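All protein chains but one are shown at their positions in the complex.
For clarity, chains are labelled A and B in written order, and residue numbers in each chain start from 1.
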Amino acid sequence: MSLLEIDDLTVKYGSISAVRGAAMTVASGEVVGVIGPNGAGKSTTLGAVAGLRSPAAGRVRFDGTDVTGWSPDRMLRAGLALVPERRRIFVDLTVRENLLVGGATVGAAERSRMLDEMVELFGALRARWNTSAGYLSGGEAQQLAIARALMSNPRMILMDEPSLGLAPVLVDLVFGLVEELRRRGRTLLVVEQNAVRMLQVADRAYVMRSGEVVAGGPSAQLAARADLFEAYVGRSAS
Amino acid sequence: MTELIQQTVDGLGRGSEYALIALGIAVIFGVMHLVNFAHGELITVSAYVAYFLFTLELAWWVYAPVIVGTAVATSIAIEFVAFRWVRGAPDFTMLLTSFGVHFVVAALFVMFVSANVRNFDRPDWITNTISVGGINLEVFDLVTIAVTAITLLATVYLLQRTMFGISLRAAAEDFDTARLMGIRSNRVIRGAFVLAGVLAGIAAVFVLMRTGRASPTAGLTPMLKGVLAALIGGLGSMGGAVLGGFALGLVEVLLLARLPDGWVGLTNGIVFLGIALLFTFRPQGLISVGHAERV
Partner (left out) sequence: MSPAVVQRWLAPTAGGAVLVAALVVGGFLYALTGGGARDALVTQMLINAIVVVGIQVYVGNTGVLSFGHIGFAGIAGYVFAILAISPERKATIIPDAPFGLADVSVSPAVAGLVAVGVTVLVGVVVGLGLGRSGARSGAVSATMITLALLFLVHEMAVNWTELTGGDRAGLSFDLGDSLGGNGPVVVALLASVVAARLFAESPWGRLAQAAREDDLAARAIGVDPAVLQMVALLGSVVIVAVGASLRVYELGTISPRFFFFDYTLLTLTMLIVGGRKSVTGALVGVTVITVGNELTRWLAGPDVSITGLDWILRDGLSEIFLGAAMLGFMIFRSSGLLDDWELDRWLFARWRTRRESRPAPPEPVRHSESVLVASDLVVDFGGFRALDGAGLSAEASEVVGLIGPNGAGKTTLLNVITGPVVPRAGSCRLDELLLTGLPVHRIARAGVVRTFQNLRLFPASTVREHVEVAALAARGHGAGREAPTPESLLVLCGLWEHRDRRARELDYGTSRRLELARAAAAAPEFLLLDEPTSGMSDSESLAMIDQVRAIASGVGAGVVVIDHDLAFITGICDRIYCLDQGRVIAMGPPAEIQADPRVQAAYMGTAITAEPSAGGSTPTTAPP
């Protein structure tokens, strides 16, 4: 059974339908990508799952429970963590304090345990433990954002464009992290513009365009499609 | 030279009161984007409670915790009755709301408690001086500075080493992302008001010891100074608020000492002029917490 089920989801901003009739599933232990051009509705879909917006129609089911319209902190307590677009780390807080905030919903003992785990997993952060997060480089910041999401030991992690704004070397780093998380058995739903890299690390992926899911399937299959670019950006007007 | 040291201590003593109030205002501003003009009512209410205790002929060391408690209770009450309704409103609305709350509370006071000024005895040791290395310093200033230093240290501990404090700072920086991390907005905002209440309460103890009177406008001037100090420091910055408070106290005392006799009454006026100039040329305050607008 799927850990996450998105069923006929419609999300609106005022009168615009940013997402129409989207359907996706994520099984436990899978890494699923959501690729597509900017404005396709990928982030909106993720946001609706995470509880940032209430969908106008459709259902979201997490581990069998209907979580449609649940608030973000309720979703977090249910085991779903979000790494937001552009990271949104707290620059006034230190690396350690950022992580503690990520564990705000779990007890002190668990938090302490997760903190130790993060130290082990993220070497780059260890060196900056008590530095203000505003001084981190782009790559370190992205690692911090991911680590912060891991602090609540979630059942599933949503990631919104993790490679956005990063130099090529750091993009490698980020996808390397995604692969590492996959190796450790984490379940991920990742929105990405960098389709080629995403398809390399994901088990399955969905393609979204103009608010709709236009394709889906195992990554190898999608990567092999000759018309992927067209599905991605749309047919030209000629 | 000795004079300068005396004035510095005196200025820091005054500045301590401002710093505590300013910090409370900065904390509330951080989580709600609200400049709390009603903050002074905490002191006004405390003043009358102090007078009431005085009529019961209790010792001053009993007053202190009761005053702090009163300030906290008043702070929570004001948040619950008025400010909770305007969360997330534009700054214009927030400013006028706090202005309105200030007036209603002040008016309720005049109506139900007293329009009269009540005096009460200040503690005996207020006017004592002690000699340190040949310089005469007022015991009161030293006590104020010491207590404030302890309070600030405790606050720093709270803000940096407890989950509540870290959550508060996270919410003050980015409320939405903090909520995303599961931090509950109600708890954080109410916590901010409680913290501000404690700080204002401690400041109130010293203000009242210094003035010895309870009047409907007892809280107005300290509140104003606190707001100005928080603004000088840069509204988003808690450290800035504390620095602003001490700076304001020092400037006041030094000005007072240096102005020719006839001009003494204009000390406040000069301070306000300075504030106006500061905002003209550096609207973000001395220590800016920049938030760029996305185009």
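Basically, a contact is a pair of C-beta atoms (placed from the backbone, for glycine too) under 8 Å apart; a residue touches a chain by one contact, two chains touch by 3 or more.
Just so you know, these numbers come straight off a predicted model, no measurement behind them.
K.L.:
Please identify which of the visible chains the hidden chain touches across the whole complex.
P.N.:
Among the chains that are shown, those touched by the missing chain are A, B.
K.L.:
Among B:Leu4, B:Val62 or B:Ala107, choose the residue that contacts the chain missing from this document, as touch is defined above.
P.N.:
Going through B:Leu4, B:Val62 or B:Ala107 one by one, B:Ala107 is the residue touching the chain not shown.
K.L.:
Sort through A:Asp7, A:Glu110 or A:Asp172 and give me the one touching the missing partner chain.
P.N.:
A:Asp172
K.L.:
What is the set of subunit B residues that contact the non-displayed chain in the whole complex?
P.N.:
Contact residues on subunit B toward the absent chain are 35, 82, 85-86, 89-93, 95-97, 99-104, 106-108, 110-111, 115, 224, 231, 235, 265-266, 268-269, 272-273, 275-277, 279-281, 283-284, 293-295.
K.L.:
Taking the full complex into account, what residues of subunit A touch the chain not shown?
P.N.:
13-16, 18, 35, 37-39, 120-123, 137-138, 161, 164-165, 167-169, 171-173, 175-177, 179-180, 192-198, 200, 210-211, 228-229, 232-238
We take it that only the chains that are shown with their structure count from here on.
K.L.:
Please report how many Å separate the Cα centroid of subunit A from that of subunit B, as a whole number.
P.N.:
The computed centroid separation for subunit A versus subunit B comes out at 43 Å.
K.L.:
Of all residues in subunit B, which touch subunit A in the complex?
P.N.:
It comes out as residues 160, 163, 166-167, 169-170, 172-174, 177-184, 289.
K.L.:
Using the touch definition up top, name the residues of subunit A that touch subunit B in the complex.
P.N.:
The touching residues are 50, 52, 72-73, 76-77, 82, 84, 88, 90-93, 97, 100-102, 104-105, 108, 148, 152.
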